[in-house]
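The complex appears here without one of its protein chains, the remainder shown in place.
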Amino acid sequence: MGEVQPILEVTNLKQYFYLKKEKLFGEKQIVRAVDDISFQLYEGETLSIVGESGCGKSTTGRSILRLDEPTDGSISLFGENLLEMTQKQLRVARKDIQIIFQDPYASLNPRRTIRQMLTEAMSIQDVVPKEKQEARMIELMQLVGLQPEYLERYPHEFSGGQRQRIGIARALSVNPKIIICDESVSALDVSIQAQILNLLKKLQKELGLTLLFISHDLSVVRHISDRVIVMYLGKIVEIANKKSLFDTPVHPYTRALFSAIPTVEKGQKRERIILKGDVPSPLNPPSGCRFHTRCPFATEQCKQQEPQLVEVKDGHKTACHYWENFL
Amino acid sequence: MEQQKVLEVKNLKTHFFTKEGVSKAVDGVSFYLNKGETIGVVGESGCGKSMTSLSILNLIPSPPGKIVEGEILLHGKNIVGLPQEELRQIRGKKISMIFQEPMTSLNPVITVGEQIAETIRLHEKLPRKQAWDKAVEMLRIVGIPSPEKRAKQEPYQLSGGMRQRVMIAMALACSPDVLIADEPTTALDVTIQAQILEILKDLQQKMGMSIIFITHDLGVVSEMCDKVAVMYAGQVIEEGATEELFEQPLHPYTRGLIDSLPKLYEEQDELQTIEGSVPSPYKYPVGCRYADRCPFARDLCREAQPELIEMAKGRKVRCYQYSEKWNLQESGEL
Amino acid sequence: MAVFILKRLAQVIPVILGVTLVVFLIMQMVPGDSAVILAGEGASEQTIEDLRESLGLNKPIYVQYFDYIKGVVQGDFGNSLKNGKPVLEEISTRLPITFELAMYSIAITIILGLIAGIVSAIRPYSWLDMSFMVIALLGISLPSFWLGILLMYTFAINLGWLPVAGWESPMHIILPAITLGAGGAAIVARMTRSSMLEVVNQDFIRTAKAKGLKGYVIIFKHALRNAMIPVITVVGLQFGSLLGGTVLVESVFAVNGLGRMIVDAIRTRDLPVVQGGVLVASLIFVFVNLIVDILYRVFNKRIDLN
Partner (left out) sequence: MSENVQAATLSQVRSQVKKKKRKELWQKIYSNKAALAGLIILSIYALMLIFGPLLSPYDPYEIDLQNKLQGPTLDHLMGTDDKGRDILSRILYGSYLTLGVGFSAVLFGGSVGILLGLVAGYYGGKIDSIISRLIDVMLAFPGILLALAIVSALGTSLINVTIAVGFFSIPMFARIVRGSTMEVKKLEYIDAVRTLGANNVIILFRHILPNILSPIIIQASMRLATAILSAAGLSFLGLGAQPPSPEWGAMLSAGRDFLFNAPHMALFPGIMISFLVLGLNLLGDGLRDALDPRMKA
């Protein structure tokens, strides 16, 4: 079996934001939202990025689409570097990667009907000839479980779950290969969340989509993904296939995250790790291992030396000096 | 031995009188709370759980909101309809609250120390200096590092988790009998949420207050609460001890809710879902409010509203499946 | 804080340069040759040429601008075309009058505006609120020059309580100050009211109620301080309208202030005087804004974060 080529490859991606100077003669302040991360996305899989607020997971998604211009690194889609494209080339390339957002209210233009939104999307990328657009729209609506009559309505006439379906229809309208779901179900009530998760799974199977699923909710991530990336303060701390990660989380942060999730599932004897303090600011991230300020096992080495991602098992990588102790 | 009821809510109805009509946000809610106990009130958005909690201290936006019926008994004394002045004596002293958004719930231009101290001065009649010292002490108790320094800061200088700690310190400063926590950890990250829940549990043990915990997160309820009331469309539809309720949910809605949750320790192919959507609080159906979404619904369910039936001590459900009528209809006798 | 003030001061410099540039350029737009106008009718070519030379009108335009700036910095605003006296001299006799008028007016704006706004917000939709807000609506709708005439007609001409015009005694100040301050008071009242009503609906007010605080503590300690933040900005902007308003009000009441000086100078096409007057008024406004910004910062430390 030959090497499978990833359809999207992120290499040494850095996304810094520069703040205005606070002090007259002070240093320019840099927020290192995403700091040198690399990963691959393979066709047909669901890769999740999980982490708490400020870990850089959403920024990663936005950088891939160049919604924010990345500071450094490369993002290659089918072997072509998105970061080297001109605006014009990029507009064409974007057809293959679409995004579904968190907020079902802010993600739809309140002044445009669903019909206008879908027509516009199809026309910009010129994926469907004019005479076929009508049929395609009806097909899309049915695909996401909405009645075609709703095409004439404005976003405010829909519930949160329905809006999320509309967002999905809009993303699908240009026949993308990859969909980035940026916290796409976190604003929804559980019963609605379940509907949307089922829909995403169904669509993925039927259309052969590749999903990059960004979420803070580990149980949702477990449900939907094939592989999982755990991020902390702009860095990847662990990356593994789902089973391996959920059965044997290695990094202390991953384990703390697992233990912090309240669950109704009984009979799960879980170790309780309560992390001290807050997540440090990405403005001045801690030296060495960025997790050392909260890690119950941190040593002098952790303060000084930054751990690299190492493979601990088949495809399971983690960035911790003492990974062998936690295996 | 009968335990002491600290707070009892009886058939509470809070309605909103708007241009569009009457919204029955809270429509006949009853539950009680023993000393040192935690009750979880859960439900999805719009079920009326937050309005129930705000009604207890009469903090509902009014107009258009109004408590139209029911009693709220604090140590057996009804506090609905009390004059403002008397209610004020209860707020913050006997019953206090913490809210979902620690960001907006603290006054942005007043130091956090002063915001705590003013409550202490008001209810405990302590002089300025002593009240301040006690405020600092409260900050220490809720686990804020270097509380002397933090007390002099304004809320914007604190992180979300710290602000929620300040809220807790403020709420507990006068050792209330009841703490109402309205989605206190929803805006926080999980590792911070774990810290806050830990502090709440810890302080409850030390101070012995009772807690009403309002949340949409079933997981949080199962970790925090002794008993649970599940709300749907302005009513309690099921009540019971936490463990029992999650292991053996009676109401089809409770079951649906639990099943639609993705599991952390179990592989699932497809999630159970609840079809349809919550009925509008302006126009509830005649019969059971869940009937339109319920896979078991029969004609009976659409004709009249089911009562909240007590199945065993403290175990209640609002569903015809558990009534005699259900079996009668099945056997064709009705 | 000190850093902020320094930074803010640094930002003022380009604005001041911009203002001088705009004033300078506007005057360049004037049709006709100033030298010809200045020399008067029937002047010889040679006289005009000499005049041009001495005024520096032969130099390139940017050099003229730098000369102008240099002059302004040294307090040289040029001489009046009408009487040949230095413009600065004229301004320095007029400015105190306008300044006094502006101070009384701004006091009226702030005091009346705040009181009406707060009273309205405490009892919204009461008859008191309604009447204040109707008056405020009239206040922003009546042109100041008409309001001035109405007041003059009623209190000076008809009732004879106050002098009609001029600027001699304290009695002379009353009508112009009210005329000038009324519009601002109306705006401040409306702003205070809506700002208060918005603040009162915020979460932290609910927290204050949940703590059992007394009504007046909630209003004056918790609500007012937050509500004042946008009001400060409005008061600052009002000062600008007020300075502009002096032009009209001084004309109505025949007050010999800066505003009237500018208007008279425009009528007689005495451009250096117009230039100087507009420049001085603008510079005053720029510095008032600076102070307002600093005050805003003191009241609203949250903007530190961004």
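First chain written, first letter: the chains are A, B and C, and each begins at residue 1.
Please note the rule applied: a contact is a pair of C-beta atoms (placed from the backbone, for glycine too) under 8 Å apart; a residue touches a chain by one contact, two chains touch by 3 or more.
A quick note: this is a predicted structure, and the numbers were derived from the prediction, not measured.
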item: Visible chains that the absent chain touches, using the contact criterion stated earlier; value: A, C
item: Hidden partner chain, touching residue among A:R32, A:K57, A:R170 or A:H251; value: A:R170
item: Contacting the left-out chain in the complete assembly, out of A:V34, A:L82, A:L151 or A:L245; value: A:L151
item: Touching residues on chain A - with respect to the absent chain; value: 62, 65, 67, 91-92, 94-95, 97-99, 101-103, 106-113, 115, 120-121, 124-125, 134-135, 138, 148-149, 151-153, 167, 170-171, 174
item: Chain C residues that touch the omitted chain in the full complex; value: 14-16, 18-19, 21-23, 26-27, 29-31, 137-138, 140-146, 149-150, 152-153, 157, 187, 190-191, 194-195, 198, 230, 234, 239-245, 247-248, 251-252, 262-263, 265-267, 269, 271, 274, 278, 281-282, 284-286, 289
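As a working rule, only the chains that are shown with their structure count from here on.
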item: Whole-Å gap separating chain A and chain C, where each centre is the average of the chain's CA atoms; value: 53
item: Inter-centroid spacing, chain B versus chain A (mean Cα positions, whole Å); value: 33
item: Chain A - residues contacting chain B, complex; value: 52-53, 159, 161, 189-191, 193-195, 197-198, 201, 216-220, 222-224, 246, 256-266, 268, 274-275, 277-279
item: Touching residues (chain side chain C, partner chain B) in the complex; value: 201-204, 206-215, 217, 221-222, 225-226, 299-302, 304-305
item: Chain B - residues contacting chain C, complex; value: 57, 59, 61, 84, 88-93, 96-97, 99, 101, 104-110, 118-119, 122-123, 154, 156, 167, 170
